[in-house]
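Notes follow once the structure below has been shown.
Note that one protein chain of the assembly has been removed; the remaining protein chains are unaltered in position.
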Amino acid sequence: MTLAWTATEMMTVVSARALRSSDVCFVGIGLPSAACNLARLTHAPGITLIYESGTLATRPTVLPLSIADGELCETALTTVSVPEMFRYWLQGGRITVGFLPGAQIDRFANLNTTVIGSYDKPVTRLPGSGGAPEIMTHCGEIFVTMKQSRRSFVDKLDFITTFGHGEGGDHRARLGIRTKGPTRLITDLCVFEPDPETKEMTVTSLHPGITRREVQDATGWPVRFADRVEDTAMPTESELGTLRDLHARTRRAQGLAS
Amino acid sequence: MTLAWTATEMMTVVSARALRSSDVCFVGIGLPSAACNLARLTHAPGITLIYESGTLATRPTVLPLSIADGELCETALTTVSVPEMFRYWLQGGRITVGFLPGAQIDRFANLNTTVIGSYDKPVTRLPGSGGAPEIMTHCGEIFVTMKQSRRSFVDKLDFITTFGHGEGGDHRARLGIRTKGPTRLITDLCVFEPDPETKEMTVTSLHPGITRREVQDATGWPVRFADRVEDTAMPTESELGTLRDLHARTRRAQGLAS
Amino acid sequence: MSTFMSLGEAIASAVHDGDSVAIEGFTHLIPHAAAHEVIRQRRRDLTLVRMTPDIVYDQMIGMGCAEKLVFSWGGNPGVGSLHRFRDAVERGWPHPLTLEEHAHAAMANAYAAGAAGLPFALFRGYLGVDLPKVNPNIRRVTCPFTGEELAAVPALRPDVAIVHAQKADRDGNVLIEGILGVQKEAVLAAKRAIVTVEEIVDDFGPRSPNAVILPSWTLTAVVEVPGGAYPSYAHGYYDRDNAFYLGWDAIARDREAFMAWMKANVLGQGPEAFAAHGRRAAA
Partner (left out) sequence: MSTFMSLGEAIASAVHDGDSVAIEGFTHLIPHAAAHEVIRQRRRDLTLVRMTPDIVYDQMIGMGCAEKLVFSWGGNPGVGSLHRFRDAVERGWPHPLTLEEHAHAAMANAYAAGAAGLPFALFRGYLGVDLPKVNPNIRRVTCPFTGEELAAVPALRPDVAIVHAQKADRDGNVLIEGILGVQKEAVLAAKRAIVTVEEIVDDFGPRSPNAVILPSWTLTAVVEVPGGAYPSYAHGYYDRDNAFYLGWDAIARDREAFMAWMKANVLGQGPEAFAAHGRRAAA
């Protein structure tokens, strides 16, 4: 079988499908932004998109390059200050789902976006926390999207930037966190969901043509598979078409080759 | 000598004179509002007027009946929310002078606007604190305006709603308050200022035709007079004319008999 | 997600006996029509929350709706006392009223803390005053960096917030302009929120990119009630009826005059009576 889509398109489509029209979504730049807008343009027309730059209920016609492109503000219901965004909207508990990426992730979906190596003498200095620690705490649930590799799916994080399920089990509850945390980890190979008890991220769906062995080879810990692993449905023509149109519009708007 | 002005006009004019064009003034309704706008229309055209309803740099053409009449918003530079007003503008230390009234005052210019009698079984329930406690703490200095009587100028307050100079001396500093507190108490009879050491309110100026005896008779504590007591200058024709025009405009705008 | 409904339905479904209810408005946009509907529906044992209880709370207290008042300044703005409030506090008529009393800074910060999902509000205040002696909900926290003691009050989290605004669009988003008070914070702090509006429009049209808008998904019910803020005012629609406020003093001073006025103007009326005041301003 010939793959008629890229790994990134697969991740985007699967992410989009997880969203509901009733969701109020805290959108990050890049793949999450593409997924959220794909959902809005397909099965979830009523979805409310919020970017941390303060834009409430925005409906961009092209994807923003940055978290605060003019397009986001011009198509928003309104735009609030960043302190208000973090206080009244995020911490206030008004967001149902947030998207987060990571440079490193562990089996409990804790994330590192701070340093590779030691904090004081890093091999690679990454951008840092941004909004992630509190997005993870305050959104109703979190979808994490990352491409899999042994470099990024690690047994132990170099730095816990963002607390997912911690050490697993009831760790979130013990810290007084009442939201669900990471409920899906969507990769280029498969979908993980937390085990109901241990909270270890467990493969529940394999993308078309992907084997368990390929998932394990790209993961730095012994991967757990659910008792029943689904086959991820292939991207539909409509999903791929809408997504590609969105990217083409975006490239044209940015003055880049289409 | 025939008094060509009312006691309220005298208080208003004296209050207005105490304001500078560079002041940023937190304005209360009633006499303070009249005084601040009189100052703006006479010697202090650059004065910045702020009402606790959120109106910044407002220039009403008529006096508001309430703290949030439409006129205040329509003539303001902009209008912010009440939480922002109390946080960024008042507590933020951006106001140079505030006006406060009281139902009762003591010799250290502490104020009561809560109850006459006991708190649990009041003889008279007054409106309460409003913004006064924090206005008194956060403005650079405070002018108190009240008509004098033994009922209101009392030896001991029934309730300390608003802390002026407390028990006097360095009491404000001991509580960590860095602003000056009440620097003038302007009444229908005279002007009090705090003694530099004890902070007891001390008469520094007598209004035209008023005797020390009259001041003492209207005060519930033994009044201290400064070593040198000035004669308050009479209201000028210009001051009275401007003030009366302002009140006449206000009455016409409210649909009341001029 | 907000739902358009009648005022009667909105109050019946969202306001229950014993609820804490914040009917807010800082002189501007006070939801008189909605408060009258609460009175007509005979709600009891309410905890009324408001920075500046004025005529509508005087009416609700006088009609026996309130068991408790959480407030920071209770008066008829620019006029004087609230006589029904005083009668309840001073003489227990129609029944005693429990007070939880604050200063404005505390209430404003407490609403903001509620909107922000925090358990308490932090501010510099209540120094040297007596209110902390009679209100156990005023406490202190110490700054972990400077050692300074600051004031703390619990976040306000009313069961219901009721506010009035200028416009809703067809999706149930609400635009509010002018003197904003603590309305946005009250709505975001409350479990349920009812907004009455002057008019429902297809689209808000050209506006500031930073317009103050309450998105539909923060609201429980949106009700079109033209004139619903009268005798307070709606910026861009109608002015404050200052004469009404001056006249209220005499009505509220006397229990019988008050009851007669309430019968004639509230119990025997509906929200449509406000429409006469809801004219659109020329500007």
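By letter and in written order, the chains are A, B and C; residue numbering begins at 1 in each of them.
Methods note: a contact is a pair of C-beta atoms (placed from the backbone, for glycine too) under 8 Å apart; a residue touches a chain by one contact, two chains touch by 3 or more.
Keep in mind that what you see is a predicted model, and the values were worked out from it rather than measured.
Checked against the full complex, the candidates A:Ser129, A:Thr198 or A:Gln216 give a single residue touching the omitted chain, namely A:Ser129. Contact with the omitted chain, checked across A:Thr96, A:Thr114, A:Thr187 or A:Thr242, is made by A:Thr114.
Summary of contacts with the chain left out: across C:Glu37, C:Glu177 or C:Glu224, the touching residue is C:Glu177. Which of C:Phe123, C:Phe258 or C:Phe274 touches the hidden chain is settled by the complete complex: it is C:Phe123. By the touch criterion stated above, the residues of subunit B touching the omitted chain are 22, 24, 48, 56-57, 73-74, 76-80, 87-88, 91-94, 138. Seen from subunit C, the chain kept out of the figure touches residues 116-120, 122-124, 137, 139-146, 148, 150, 152, 154, 177-178, 180, 207-212, 235. Mapped onto subunit A, contacts with the missing chain fall at residues 29-30, 52-55, 64-70, 72-74, 79-83, 85-87, 90-91, 114, 119-120, 122-134, 137-138, 159-163, 166, 171-172, 175-177, 254-256.
Keep in mind that, in the parts below, only the chains that are shown with their structure count from here on.
Centres computed as Cα averages put subunit A at a distance of 40 Å from subunit C. Computed centre separation for the pair subunit A/subunit B is 57 angstrom, with centres defined by C-alpha atoms. In subunit B, there is no position where the chain touches two or more neighbouring chains simultaneously. Each of the following residues of subunit C touches two or more other chains: 112, 185.
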